[in-house]
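Can you keep this structure in mind? I'll have questions shortly.
A single protein chain has been removed from this complex, and every other one stays in its place.
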């Protein structure tokens, strides 16, 4: 048993953190996060050059990482700096393209931006409910339907799309963004997403039976979001602690008030619990416990990130209600992570389902 | 709109409270509550003479009350004094016997002690799941099955029993306690209950179609438990407040510590909410909102009573862990009320069910 | 005990409903329902309609142009307005300054200002908080120094809601540095056209600009604009804090939010079923419904108590705490109900066939973030707990 990061991951985290501190000041972060194109194409290439995208893919797929702890390292560091770049879409695409045996080099080098279009308005989280369909047209497959809230969809050049082949099995398709009708928009917590309208859009089938690959990609995405939240919680906690130590009211630092002290202690404990469950999930990627532990992590992180965000605002008392004060943007990100790739209730249902199964139920090893 | 008690109810509450203060010191209460026969037959008769049982029945049924606010007044006062007498069984019996058109005089005068046997081991709360059956024997009906956790069952002389006539409709039966095999026991929070084994027990049918009457009786019982909890919470709050004001640690009253102050404020607010929802339920008895508002009340009171009990123990810090200190017995009662006539989850399901119904759902007038 | 309205109260309820059905402009209620921003002229239009009926200054005595309602009538009026998605009455002139002038103002001040509040000629805003004095109001630093017939005001106010629409501001200012900090505070009326005043918008967490900072540099204010005596400001501030609280529980907003949520949860389909058929969501919906039903009674009980004693006690702090908790939980559930569809930035909300959700749900996330203010502004819930611990529990 060992809770120390490997030397490689420690170096990656340090390099990335240094880059983000230098290149994504909160002012720059906010201007990138909240104005078109909702990301910084130049810095995206620089991040790729640092090897951040390579860290998301396994060596066999042309990457230099791809394990649970690699992904967690990258996203925890991104989260701590509130980086608004569309890494989530990239990660989902990496997993799907790798499962389909496609060449990852253009994605990993930062040359071509990919996003993965999975969720739909009536199927926000569960791929089993996907309704988009592909049919054979005159010149090959064409796609019909709407993909909703595609993360990074407004800045992507190519899309990996999950749809049913002739209304049957879930398959994966690659589409040029210019061939689809895309309504991009900024997100309330920064970055971009898009509605993707498919209306006879030409598409290349890249994987005919994609159910397992989709679940695997969504698991990895959820793990990444957990790690991102842990990073953001750490920064939020440090901000709040600093505020409690320095802000004075009624003639004393507000951190000397016992009611706030006790709440701050409880927050600190819950952040450690969120970190722990994320470590557990990262360590279980690739095992038969992957999906279940990821759901546990996404549930607990969702609960705690909301608690941290609300206490961050409340205990700052006014100042964190303002756009100008960085804590407000951390609070938004922490809350909105729960809306991505399955919220606390969605993942709790998946944990519950195993208990409710007939028979002897899961062993909690 | 008027939140003042009527003069009659104010007098009843005062008289009863005075009697309980004089006759049920905590020492006497505990000796009655925790040793056989788990109630005080002499004082029971005195309570009946005070008119406490009459207050539970409508004038048309030979009583002097019977409205929601009458029942709430009696049980709130009983709860504030932690009275362990079997009034819950008496109330259920009053409602059932009245629905059956039986003579209530022997019960209301305190001459004969009744208990109502509704719940079963596999049907703890929902009468729809009742499995006990009545069959026609040589000399009339006989009952088969087991009734579980019959409140006041160890001290009752007669039982009103819910069972299925020939396995079909739910009906009510009257049985002499001496004709059934009864395993009585003390309850962890005082008072008695019993397992009632029916094995060809002779029974008189008193109401052939009893579904509505059972629901009505259970609603009234649940209202009574809510009011009892409100009374017990008031006393618990006063005890805790007194302790915070007088107990000193680290050289000052512990009530001067802000973390405890804020928790005490939150408790106080929640107790007012519990009181409010109980008033709402009491005011809706006899209307078409009876069952729904009672379920709302039992759910909220169940949540708050547990919170009050746990904080009562925690903020007392050790002393309330002891049998000798009265707060411990209030804490037990407050927690265990949730195990009677439907817990927080059972009643929440009933509130949920209306929202989940197809169509337009309930109006929350 | 009687939970029902009296025949007179029921008749009044019908009268309010009829008025709202006839006089509330549809475009205004649609804006309120969808959470769109109301312009100054929107507010002015609604105030004028209420004023024409004599129902604008709901907390003022009859002699000053109020309707002379009982607390229960005010409660009925507010609940019906919320159910009809009427704009809220902007409180600064009507619920805050008005009662202060009626209690502490000179006849000249009353005659000068009260009619202009009713007519909409003046839009008042509030200058209480300062960057260094939020919850700890007594430590405020904005100074007003007497110079002949004027005070010269220097300092900075913040969290001034809708100051961008206002032509006047009432302020707490420091007129003396002696004694306890509370003792040197005065209550001053300031014309925003006076030279030396600058108002800057503050952008809030969700992106909107409803509050402002106000900077005072050598601003000369006639001494006749002092309300009450010099250094009596703390008394007036406390009066205002307890008397503005006709609807401190925000119950009408909660009822509105609950009905919108319940109705949406029955229509919303996700992952193969209606949202309301997810037992975890249904449980949350039901629990908050129960808390809200209890809160309605708690509110009425405390209104009845206030009617008896004539003034709201520390119980108003209880209504504030629990009321804001319930509103925030409802906002939280409304945000969660949308799933991924909650993520678009408010200004990016898509219309037409690109719409993600019905228009009345599109602001759910923004409203959730914006309404975190409810437990902070107007005396944070922590301050309310301190008050209750002392005033109600004697701790």
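First chain written, first letter: the chains are A, B and C, and each begins at residue 1.
In the analysis below, contacts are C-beta pairs under 8 Å (C-beta built on N, C-alpha and C of every residue); 3 or more make two chains touch, one makes a residue touch a chain.
Keep in mind that what you see is a predicted model, and the values were worked out from it rather than measured.
Within the full complex, the residue among C:283, C:321 or C:342 touching the omitted chain is C:283. Only one residue in the set B:148, B:201, B:237 or B:291 touches the chain that does not appear here, and it is B:148. In the complete assembly, the contact with the undisplayed chain comes from B:186, out of B:5, B:186, B:253 or B:286.
When the whole complex is considered, the residue among A:26, A:64 or A:241 that touches the unshown chain is A:241.
By the touch definition given at the top, subunit A reaches the unshown chain through residues 1-6, 9, 69, 241, 244-245, 253, 255-256, 258, 260-262, 264-266, 268-269, 272-274, 276-277, 279-280, 282-284, 293, 296, 299-300, 348, 351-352, 355-356, 360-361, 364. Residues 34, 119, 121-126, 128-129, 148-149, 183, 185-189, 193, 195, 197, 249-250, 259-260, 306, 310, 313-314, 317-318, 320-324, 328, 331-332, 335-336, 338-340, 343, 345-346, 348-349 are the ones on subunit B that touch the missing chain. Residues touching the missing chain, restricted to subunit C, are 279-280, 283 (touch as defined at the top).
In this section, only the chains that are shown with their structure count from here on.
Most remote from subunit B, judged by the distance between CA-atom centroids, is A.
Ranked by how close its mean Cα position lies to the mean of all protein Cα atoms, the top chain is C.
For the pair subunit B and subunit C, the distance between mean C-alpha positions equals 42 Å. Taking each chain's centre as the average of its CA atoms, subunit A and subunit C sit 38 Å apart. Among all residues of subunit C, those that touch two or more other chains are 382, 385. Counting partner chains per residue, subunit A shows two or more touched chains at residues 259.
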